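All protein chains but one are shown in place.
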Amino acid sequence: MNKNRLEAFSDGVLAIVITIMVLELHVPAEPTWPALLHELPTFLSYVLSFVYVGIYWNNHHHMLHLAGRINGGVLWANLHLLFWLSLFPFTTRWINDAGLAQVPVLVYGLNLLLAAIAYYILKLALIRQQGRGGALEEAMGRDWKGKGSPALYIAGMALTFVNPILGIATYAAVAALWLIPDRRVERFLAHA
Amino acid sequence: MNKNRLEAFSDGVLAIVITIMVLELHVPAEPTWPALLHELPTFLSYVLSFVYVGIYWNNHHHMLHLAGRINGGVLWANLHLLFWLSLFPFTTRWINDAGLAQVPVLVYGLNLLLAAIAYYILKLALIRQQGRGGALEEAMGRDWKGKGSPALYIAGMALTFVNPILGIATYAAVAALWLIPDRRVERFLAHA
Amino acid sequence: MNKNRLEAFSDGVLAIVITIMVLELHVPAEPTWPALLHELPTFLSYVLSFVYVGIYWNNHHHMLHLAGRINGGVLWANLHLLFWLSLFPFTTRWINDAGLAQVPVLVYGLNLLLAAIAYYILKLALIRQQGRGGALEEAMGRDWKGKGSPALYIAGMALTFVNPILGIATYAAVAALWLIPDRRVERFLAHA
Partner (left out) sequence: MNKNRLEAFSDGVLAIVITIMVLELHVPAEPTWPALLHELPTFLSYVLSFVYVGIYWNNHHHMLHLAGRINGGVLWANLHLLFWLSLFPFTTRWINDAGLAQVPVLVYGLNLLLAAIAYYILKLALIRQQGRGGALEEAMGRDWKGKGSPALYIAGMALTFVNPILGIATYAAVAALWLIPDRRVERFLAHA
């Protein structure tokens, strides 16, 4: 089984997830700047979720690029990841509707955490399928971002008990960390 | 006519079906854990439908992989399957809105049954196009899951008359059966 | 410029059009069979629009298969077709909300007519790009279905002034006509 259709299906799901979130944006109650400004927190949570889906698409793209043939376990590990990513429009909407309340911000962090774990499981399934010492294991070996993110999501969730804004700020900081270009995989590919 | 565009279109429809179901999830009425817990049955029916669409995508992927060229009959058999799968967001929404009532659970079972029949018709159309003794017929010959599922859906519908929860539990059990890896096609491919 | 990305984009739009129509289906007001039956006309108009998008995808698939390189004119003729097809969810919804009233049924017929004209323009653009005597012109030359459909849509619109149900029945009859396999293109391809 080749990986092209897996990539195409994942691209489709991620493209839809990233795009339908716009349907959740509230149109301002009045055609005025203050009314638009009032929707700013909603807009920022949209930006955050957009960036996260973009990061996952980007990383998924790189990881699959190094993978070889795939099997049933990889297919389901991939669907498991897509499941948690497909919940972003829902958890984002709850934050917006409830106005940055504690429980929705915790649930958003949980969503990020479960997506990160699902990504890790997919990575293990791909490495196992490729065999030890393959291109994937070598390139992904010292993946400190992947290992550190779950700890930071938990820290963000803990900070939410102090103030939900601190939680969101932590999630945003993790996203910023991922936006810094990661030269590892690309360098590896350049040398391959 | 080659099968790539058929696969791409089916991937697109299935990716959308699996993703727009999230638009049906109700945001909890209050930003509290009990309010979230109250949405748990809705969430579980979302999970069940997500898993079913995932199973269909997975099986469709395998089946088309073994298929050769396709004709008009296959195109329409495929659209017929996509039609029933496209109704999942609707039947899932009805279960959620009506709170596990008898008729919506029966209709959900009917939807599963009609999708299974449409899948079977597609399989026959593909085997007929490929000719007897082809790779598809050999790999799919002893398809006890495909043959047993309709009977189990009907059993689930019958149990719904006792209690809708028994119906849903039966549908979930059939999904679990499909999640157990089916080595037949993969073993066949490995030997091919 | 090659045609792969045009096909991929068209597949994407058609897959979304055919799938988001399910979001317009009303959940029955009560979890009972009569309430479901009450939504039957809505369901049938969903089926009709699904079949029409399927027919367009199918025909588009065949026509592009015979096309060679594409130019800017073809790109815009294709977007023009996608525009009218993208309105199906809107015109279908109006029929459902207004309950088979005269004006919405006329507008639905107008939508079918404009899509058929857009398809014809796309065909001309492709034939012009390929040059006279190409595979497309030969295969599409005696396209009596394509030429007859607009006349039948207009007849259906006229009958709507008698009774909207006659209009819908005419549109459904045209769809049935297209479902009868058209061996021309396939035979041509088989001999090519």
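Chains: A, B and C, in written order; residue numbering restarts at 1 for each.
One rule holds in what follows: a residue touches a chain if its C-beta (ideal position, glycine included) is under 8 Å from a C-beta of that chain, and two chains touch if they have at least 3 such contacts.
If you're wondering where the values come from, they're calculated on a predicted model, not measured in any experiment.
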Absent-chain contact - pick from C:Ala29, C:Ala101 or C:Ala169: C:Ala101
Contacting the left-out chain in the complete assembly, out of A:Ile16, A:Met63, A:Leu126 or A:Leu152: A:Ile16
Positions on subunit C where the hidden chain makes contact: 1, 5, 8-9, 12-13, 15-17, 20, 23, 71-73, 75-76, 79, 82-83, 86-87, 89-90, 93-94, 97-98, 101-104, 107
Subunit A residues that touch the omitted chain in the full complex: 7-8, 11-12, 14-16, 18-20, 22-23, 25, 27-28, 30-33, 36, 47, 50, 54, 57-58, 61-62, 65, 179, 181-182, 186, 189
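One rule holds in what follows: only the chains that are shown with their structure count from here on.
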Centre-to-centre distance between subunit B and subunit A (centres being mean Cα positions), rounded to whole Å: 26
Per-residue multi-chain contacts in subunit B, two or more chains: 8, 12, 15-16, 20, 23
